[in-house]
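Quick one: the structure is below, and I'll ask about it shortly.
Excluded from the complex is one protein chain; the other protein chains are retained at their positions.
Going by the order they are written in, the chains are A and B; count residues from 1 in each one.
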């Protein structure tokens, strides 16, 4: 098992007597992309701010690569790159100057590192223009470059695709995925865009009203455990499955649906074929993350 | 470009300037407080020129210490007052003037009967005082006096106040040197008649308390020059009044806002007492 790059334990935050974050815990392993999902005002940004040291937790601790943020701030932070709520840069200088400036603040960042980051986010052409004249998307790109120049092991992105066009979102996603795959960087990305999280992340933490209500892999979340068959003789197949595998199936428009463990599926399918059934379609039935998200965050009984 | 040239240049310039400013700063503190230990009272011993760290090439020294031969007030039987309106006590509600108030202070120490002669004429400028003495009319008074109090110069300087700044500055030097030579002549006359008497010259205060730094500077310069002139005679004491009046004009000035009132004269008398006794 890979070591955990970020470990958040029992984090809590109170602002002006209002408990905004209650006991949030999760962790991220190396090379993993964790989606941080939650509706507006659920406390995503507040949590991420505490993780990057911008605000102090009123309870709990954050450990980055084994260094506690409380007691070992500098070592912990040297492993973090982040964009919190928008890519805010110095408007009165060029994107490149911005990067140079920030590179100076970390040990051992070379000119090559800056150029690499710029190439990675595809800003070579405009990097020497003033940030003031950049479009939102360009700022997002330079923002990402800014978070990457010092080669952090943990990347924290708060709604990074705000203001990007579909093409931009796609590119952005591919960049992040590629980074995680090739450099083993771990990513914590917050979003309220479910599709984005679904496409990008390995695991998801869902937060609502300052509490984590679900911690799971995307696969786990979307899978319902149900399998759907389309066969030529549905009625016969239904009885066969009942007798041979003790499976209760539902027949609906020529399709059979049953709750079955994924591990049993190959055996069942082989037997069906051997018995002469013609299977035209088999699938794990998935629910959309959106439905899950809505049901989790709307239904107060789940918390 | 920035990293290579501009930055080091700025650091260098800033450090150099900071060093210069810092030493200038320390020096400023030094010259305004450096000789705090110097005696302020009349017992001043002439100091040698080691009180300050000189800036290269410039002679500077703490000067102006009055060297007074110990006066003995117990022997002053005859007191003569000369000069202007201050000498005659204009503005004093009790009509006493600093002379009588001073004698009162003296009488607290001993029971000596003192004889007081006052030949002051209100409005006198220094040249008039010199002329007055030149008539010879008061030779006898001067010869017999043990203590002579002189108040002069206020009217010389006061004329300048009512001119505009530039003219005032232009004429100041002339007025001051005229005053100094008149003062010298007065002192010469007195000394030729009476080499032994203790003399006291009352310094000027600023009745207008103008915030004009230039005027203030001129007044200080005037007093400074008078004090220097006074220091040429070992038995001539300079009585400062500027400092005492500076912050208490409302308390010390009479209704005409020019002459002292009783309290003001009392202050002068006390300064006299402080310096002479």
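We adopt the following convention: a contact is a pair of C-beta atoms (placed from the backbone, for glycine too) under 8 Å apart; a residue touches a chain by one contact, two chains touch by 3 or more.
The rule is simple: contacts and distances are computed from a predicted model.
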item	value
Protein that the absent chain corresponds to, by UniProt name, given "ABC-2 type transport system permease protein", "Cytochrome b", "4Fe-4S dicluster domain-containing protein" or "Succinate dehydrogenase/fumarate reductase iron-sulfur subunit"	"ABC-2 type transport system permease protein"
For the chain not depicted, the shown chains it touches	A, B
Candidates B:17, B:112, B:140 or B:257 - the one touching the absent chain	B:17
Interface with the undisplayed chain - residues on subunit B	2-3, 6-7, 10-11, 13-14, 17-18, 20-25, 27-29, 31-36, 38, 40, 46-47, 49, 51-52, 55, 58-65, 67, 164-167, 169-171, 173-174, 176-177, 180-181, 209, 211, 213, 216-217, 220-221, 223-224, 227-228, 231-232, 242-244, 246-247
Sites on subunit A contacted by the missing partner chain, in the whole complex	15, 49, 52-56, 73-75, 77-78, 80, 82, 84-86, 88-93, 97, 101-102, 104-107, 146, 150
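In the analysis below, only the chains that are shown with their structure count from here on.
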item	value
Separation of subunit A from subunit B, taking each centre as the mean of its C-alpha atoms, in whole Å	87
